[in-house]
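A single protein chain has been removed from this complex, and every other one stays in its place.
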Amino acid sequence: MDKKAYDMGDIDYHWCPGCGNFLIMDILKETLTELDLKPEEIVLVTGIGQAAKMAHFTKMNFFNGLHGRSLPVAMAIKAVNPELKVIVESGDGCTYGEGGNHLIHAIRRNINVTNIIHNNMVFGLTKGQASPTSQLGYVTKMQNLGVFVEPFNPLTFAIALNASFVARAYCGDKEQTKEILKKAITHRGYAHIDVFQPCVTFNRLNTYQWFKENTYYLDDSHDPYDRVEAFRRATEKGKYPLGIFYINPKKTFEENLAAYRENDMPVYKRKRDLEKVSQKLLSFV
Amino acid sequence: MDKKAYDMGDIDYHWCPGCGNFLIMDILKETLTELDLKPEEIVLVTGIGQAAKMAHFTKMNFFNGLHGRSLPVAMAIKAVNPELKVIVESGDGCTYGEGGNHLIHAIRRNINVTNIIHNNMVFGLTKGQASPTSQLGYVTKMQNLGVFVEPFNPLTFAIALNASFVARAYCGDKEQTKEILKKAITHRGYAHIDVFQPCVTFNRLNTYQWFKENTYYLDDSHDPYDRVEAFRRATEKGKYPLGIFYINPKKTFEENLAAYRENDMPVYKRKRDLEKVSQKLLSFV
Amino acid sequence: MRTSSFSLEKKDDVSIVICGAAGQGIQTVEQLLTRIMKSAGYNVFSTKEYMSRVRGGINSTEIRVSSKRVAAYVDRIDLLIPLNENAIPHLKRRITNETIIIGEKENIKGAFECSECEVEVPLSEIAEEVGGKIYSNIIAIGLIACLCNVEAEIVEEFLRKRFASKGEKIVNNNIAASRRGFGLADELKQAQKIDIELQKNPRVLDELLLYGNDAVAMGAIAGGCNFIVGYPMAPSTGVLRFLSGESKDFDIIVEQIEDEIAGMNAAIGSWYAGGRGMVTTSGGGFALMSEGLSLAGVTETPVVIHLAQRPGPATGLPTRTEQGDLELALYAGHGFFPRIILAPGKIDDAFYLSQKAFILADKYQVPVFILTDNYLVNLYYNLPQLDLSGVTIENHVIKTDKDYKRYKLTGSGISPRGIPGYGEGLVGVDSHEHDEEAHISEDLHYMRIKMVEKRLKKLKRLENDVVSPELIGNGNYKTLLVGWGSTFYSIKEAMELLEKEEISFLHFKQVYPLHPDTSDYLRKAEKTVLIENNATGQFGKLIKLYTGIEVDAKILKFNGLPFSVEELTEKLENIV
Partner (left out) sequence: MRTSSFSLEKKDDVSIVICGAAGQGIQTVEQLLTRIMKSAGYNVFSTKEYMSRVRGGINSTEIRVSSKRVAAYVDRIDLLIPLNENAIPHLKRRITNETIIIGEKENIKGAFECSECEVEVPLSEIAEEVGGKIYSNIIAIGLIACLCNVEAEIVEEFLRKRFASKGEKIVNNNIAASRRGFGLADELKQAQKIDIELQKNPRVLDELLLYGNDAVAMGAIAGGCNFIVGYPMAPSTGVLRFLSGESKDFDIIVEQIEDEIAGMNAAIGSWYAGGRGMVTTSGGGFALMSEGLSLAGVTETPVVIHLAQRPGPATGLPTRTEQGDLELALYAGHGFFPRIILAPGKIDDAFYLSQKAFILADKYQVPVFILTDNYLVNLYYNLPQLDLSGVTIENHVIKTDKDYKRYKLTGSGISPRGIPGYGEGLVGVDSHEHDEEAHISEDLHYMRIKMVEKRLKKLKRLENDVVSPELIGNGNYKTLLVGWGSTFYSIKEAMELLEKEEISFLHFKQVYPLHPDTSDYLRKAEKTVLIENNATGQFGKLIKLYTGIEVDAKILKFNGLPFSVEELTEKLENIV
């Protein structure tokens, strides 16, 4: 694949210059290139927010839905046509705030999609209110005494729900993020990647510098198949580990569905047999 | 207090004879009696479901709201009048299904309420569909091939969100459940108690017998202040531990609110000073 | 057996009611008895009313058995089987001097206040003799079947089938119980107390017997539905459950979802990917879908919504009936976008309209409602076989080419709909106002206007495809009764009982958009009478809005029960 295949050409990006979203976009495009996925094979499902605008800045099929509601859409798309590669991308507010309930249950179902969360620890598009991942004490115009609510930890959360794949990345590190993303996208089942993303306009606390200083990578000694250990690492504060925390191979949602247990053909391709419907109706005689 | 104070007199209970809800009701009444809490001081907030009907079968203030939405109501009541003892009671479907997002954020906020979940691993009121806590393979008319979605683990979940108090009880054991409940109700901050409750009508898998055989108590060696250890114990399957898994003392939601930082008086008692409003308006000149 | 002095003569339309607590097996009696009667060649109808609880309380089922077709609820009770002491007080207002009450002593006590026709039958005692108390119900079945002149073989055949899996002994006990019931009935007949003269009609044997529920679900299957999500909520759950049973046979993805919001968004997602999805829910659940509905509107993604109404507000009366969510269906969602609302009145309507819902949704790329209610989904009666010969599953999805544009501006407002992975093009959809390629557009002076007009145009266009209202009765009416949805048969039967040439009945099975002839129909009448199962006359308001016509009289009911034929007859007599 050619990375340009995902380019929108000469468009006006809505993001602020220097925003981490640009880096994530670039990483995504390179990852897809290296995985040799065609734009026609992919559906990018997004919510609403700055991150969610990704659908408008990359060339592929997309469903830019509602704030917080991308996961149910993604679930349905993948179930109806498992031949599609479904990637979900949205912000921390969208995914962990408004969309929290869908996140719980998408993880439980093990829907076979890659969920990339741009975690800038702030509501970007609505101009800088705290998000569920905002750090304690973070002051905004809305949270004028500073955030006092326990920050949402996406990793402990996903591990607690026994997710199939749980990782954290930092968009400032292209190569490693790309590696993580590749593993996530090729993972069979739900893959959760929380990506640290600086918001240069509203988040003056969690800057590129800050992320650099406050992150490090899990090393090879970390066993991603050990759930309790994964949890322990995910609780670490001060310096946040990056990498793949937890892998839990299990059947995907589609694989479990009655409609796919004995038949692989995507449901959308199957024709309804009206003769069979007539037969079924006769059972009501 | 006299336990009779919470009695509704001669009413027609909507529950099936032998339902675990009767035991929970009895335990609740005894707990409140022993804690000497007056019906007027308590507000019982419930959702919709069999468990949620508790509000109609015990005598105290109550708010029987919508399916899945009890926690935001409870948060507001406690914030407006912290002098009230707010207890939330509902089913596993209500709390972990429809209400999942509120649960996440109520725990994060550390709202100062006791949340008692009647976990019968089934939707009782709607006649026996699987709930988020239904066990793998559990067959219902709806889940006719058996449940294949990862059961929701309320304990790992709450611990992952760093909840202030996390416990599990079994309503078949009155004394121990009462002890746990007492600690939960007197705990300052959000207390989560998942109570195993047999549904004699729809859940023929998780019966009194089953719960008895498949549970045991955490012993004194368990340190409830150790989060990772609490998590580990919460992941145990086969036999499910009961008891207090995790305690994490921290400031409550109300204590953090600007309106209460320097003033304890319940907000609902404070009078608005119109003179001050006039003054404030002058700042717009 | 102790009988008082009464006699039921030459009945050829009998209303049988079984009443007791949840968990007492009313459903078993209902299911067996209706099927037995049908096999005997009688027309049958059944409806139930029940409380929102799993055990206890007081519920009842009405079974009408008749020589002619019956499909409406009547207050009248000809035969009552009270299964506990609460039954008689519960049904007091429906029991008359002519109601024959058959039951155990303690269950019929109090009956004397309202009826003189009690038949005390020591059901339990006889049952014990047969093999245990649980056989009481079967004795009652035998008794009723015999009173209705059903051959014992038919009953025994059914019992044999039903209990086959439980072994020879149980089967025999059941048959013995049934025979005891027959014996009791013979006594009554000989005493000339009861003389039911039902006409048998072999045609009935080949007819269908299905719930409103099943009809909606089967219609969906015939419409190509291959994706359904729902969160259990009375009275909408049956459709989800039904389809979950057909998941494998009919290639349907079925999922009980975490909440209704997810449901609506998933159903929309399914169509985007080329599926044909629906949600099934009730008012409270649908209220939660309002935002999602608007997403279907702006993305122009088809979606089918089965909205089974129950009385609100909020939790309201979960297991009762009402036509109270019409306005919600009409106006839910923020901003303007077109929609279609179908409202079946009969079982066959429920089937054909559900089928059509998928066709319309696909054709116009709009949300389509199947608006039913608790009464409709939980009733059944025998009806002729459903004919699929006129049915096709149109599919408007196109294969995309390289420069495919999802929102291409066209004269009709409808843009050819592609799906991802089918063709060379890319398919994007967007919840913002967008350009032809589905990218965010803030071009307010051109694109926004075009896109709003596009959606308005679709509304105009789909007005050409409206299901016409059905006129029952004479075209030269003076008085026109107006109803919609589930009230169809109650109004029809009441009108027929009135036997007035100049009264006709106009029934709407599509309530939005309204059929263009609506105004003409109404203007022709000297008097219009609106009949609705809600407190404010929501359909009347819609008529006023679109035709300017204010109906002359309204019959509204909002206590959670459906209209009975008798009350409508009475109310109509007062009005006309």
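Lettered A, B and C in written order, each chain numbered from 1.
Methods note: a contact is a pair of C-beta atoms (placed from the backbone, for glycine too) under 8 Å apart; a residue touches a chain by one contact, two chains touch by 3 or more.
Predicted model, so just to flag it, every value in this text is computed and none were measured.
The undisplayed chain touches these shown chains across the complete complex, A, B, C. The chain not shown here is touched by just one of C:20, C:224 or C:560, and that residue is C:560.
Residue C:287 is the one among C:134, C:287, C:471 or C:553 that touches the chain missing from this view.
Check B:75, B:130 or B:200 against the missing chain and you find that the one touching it is B:75. Only one of C:20, C:297 or C:344 touches the chain withheld from this view, namely C:297. Only one of the listed residues, C:133, C:169 or C:334, touches the absent chain: C:334.
Along chain B, the points of touch with the absent chain fall at residues 14, 39-41, 43, 45, 48, 53, 55-56, 59-66, 69, 71-81, 83-84, 101-102, 104-105, 109, 257-259, 261-263, 267-270, 272, 274, 276-278, 280-282, 284-285. Within the complete assembly, residues 51-52, 57, 93, 261, 283-288, 290-291, 293-295, 297-299, 311-318, 320, 322, 324-325, 327-328, 330-337, 430-433, 440, 442, 444-445, 448-449, 452, 455-456, 534-536, 541, 544-545, 548, 550, 558-561 of chain C touch the chain that is not shown. Take chain A: the residues that touch the chain left off the picture are 12-17, 48, 50, 66-68, 97-98, 100, 123-127, 129-130, 132, 141-144, 201-202.
Convention: only the chains that are shown with their structure count from here on.
Contact counts per chain pair peak at A-C. Here the CA centre of chain B is 37 Å from the CA centre of chain C.
Centroids built from CA atoms put chain B at 31 Å from chain A. Within chain A, the positions touching two or more other chains are listed as 101, 104-105, 109, 258, 261.
Listed for chain C are residues 258-259, each touching two or more other chains.
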